[in-house]
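Mind looking over this structure? Questions follow.
Excluded from the complex is one protein chain; the other protein chains are retained at their positions.
So, chain A:
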């Protein structure tokens, strides 16, 4: 137990300078003590969530993995991963068919509302909204179990553009705790698509003022809501907050600010 206490005190930084000196000396000369110490330190580092236990370099096993990593197969895999990642994360390429669908939906709304309103106004703000909102990048409800399957249905309706039907379901589940932040995002965006901006704002405000982990996402969607309504000053104000507070999507907020 004596050695244990000694090692423990060393790891917690409780030894005096002299004690530490003799401790380090013993580590070099006493192989058993060294093994004991290494395991103890590894346990400390690996099992404490705040730290991480790093491996020694230049071991045989590490070199074997390194060799595989340098093989042609893995190099090809790296390429595929990089391509998939870019395709998945860049706004321009990831949308494919869905994007076409949104344009179609947007186009039909334009027809419905009459041409002048839109063409005279800031089309670019609408484009920016479409570009940044990433409707198909939203978190999914699909993998959740049991009762939440309804939410997966609502998500499907949302993806099909049947926003009013989706809202019927979102509103029923609003009070549930799990998924609440995602739910509010979907709800708000559905209202945006239906051009019911008042209710959209209410949903995003609910998110911002909640004590949910994702509360800060509310700012991002509120900014987009204002953008959609051509309220550029308000949009800029919120985006600046997002950037200065380093909230959700602060990088995108910075990019968007440049484009306004």
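One rule holds for everything that comes next: a contact is a pair of C-beta atoms (placed from the backbone, for glycine too) under 8 Å apart; a residue touches a chain by one contact, two chains touch by 3 or more; residues count from 1.
Everything below uses one rule, namely that contacts and distances are computed from a predicted model.
Undergrad: From the names "Sigma-70 family RNA polymerase sigma factor", "NADH-quinone oxidoreductase subunit H", "Septum site-determining protein MinD" or "Lactose ABC transporter permease", which one matches the UniProt record for the unseen chain?
TA: In UniProt, the chain excluded from the picture bears the name "Sigma-70 family RNA polymerase sigma factor".
Undergrad: Which listed residue, A:48, A:168, A:195 or A:259, touches the chain dropped from view?
TA: For the chain that is not drawn, the touching residue is A:48.
Undergrad: Just the residue numbers, please: which parts of chain A touch the chain that's not shown?
TA: 1, 4-5, 12, 35, 38-40, 42-44, 46-57, 59-66, 68-70, 73-74, 76-78, 80-85, 87-89, 137, 139-140, 143, 213-214, 248-252
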